[in-house]
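The block that comes next holds subunit A.
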Amino acid sequence: MEDYGKNIIEIPLEKLAIVAGEEKNAGHRLAQACATYVNDKYELLYSFEEDYAMTTYKVVVGLDEEVPSISRIFFPAFTYENEMKELFGVKIKGIVTDYNDKFYRIATETPFLKKKGGK
Partner candidate 1 sequence: MPKKTVIPFGPQHPVLPEPIHLDLVLEDETVVDAIPSIGFIHRGLESLVEKKDFNEMVYVAERICGICSFMHGMGYCEAVEHVMDIDIPDRAKYLRTIWCEFSRLHSHLLWLGLLADGFGFEALFNECWRIREQVLDMVEMTTGGRLIASVNRVGGVLKDITPDMLKQMKAVAENVGRELVPVADTFLNDYSVKSRLCGSGILSKEDAIALGACGPMMRASGIAVDHRKSGYAAYGNIDFDVITSNDCDGYGRVYVRIQELFQSVEIVRQAIDKIPDSEEIMIKPKGNPKGEYLMRLEQPRGEAFYYVKGNGSKNLDRFRVRTPTFGNLAPLVHTLKGAPFADVPLLVLTIDPCVSCTER
Partner candidate 2 sequence: MQKADIIKIVSILAFIVLAPVLGGLLEGIDRKISARMQRRVGPKITQPFYDVLKLFNKEYISVNKKQLFLLLSHIFFVVFAGGLFFGGYDMLMVFLSLSTASIFMILAASSTHTAYTGVGTVRELVQMMCCEPAELLVAVGFYLASAVGGIHYASLGLANDPSFMVKDLINVDKPAIMYMPGFFIAFVFILTIKFRKSPFDLSTSHHAHQEVVKGLTAEFSGGAYAITEIAEWYEEVMLLGVVALFFVTNNPISYIWAALAVIIVFFLEILIDNTSARVKWDLMFKASWGVILACAGTNLLVLEILPQVLRH
């Protein structure tokens, strides 16, 4: 069986909504989405599945870049996007159900974003 865990394709930010739309039209389902903070940039992963096959797209964005929400295309994305927004501070715009940083009840803002010079 093909090793889908390594199947990660990097795409530019502009293509994110287009790719999501294509995946939706193909009848695939959103498997997961997550953010990583590396080298002062966010790496956003979006995985889509069709039965056992999985494609993962990686979008690298700067700290201040705005990311369009895909929750209008894939409704379940709202949980993942709220999480990214709250834990990492990714600037995601237009989430269907936006919890406004109240998804998790935490005391600190963007705890997963390492402070500059802090580490």
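In this section, a contact is a pair of C-beta atoms (placed from the backbone, for glycine too) under 8 Å apart; a residue touches a chain by one contact, two chains touch by 3 or more; residues count from 1.
In picking the candidates, the idea was that all candidates are chains of the complex that A comes from, given by their letters.
Remember, it's a predicted structure, so these values are computed and weren't measured experimentally.
Note on subunit A: across 1 or 2, the candidate touching it in the complex is 1; the others do not touch it there. The touching residues of subunit A, when paired with candidate 1 in their complex, are 1, 3-6, 8, 27-32, 34, 36-38, 43, 45, 47, 49, 51-52, 54, 56, 74-76, 78-80, 87, 97, 99, 102-106, 111-112, 114, 119.
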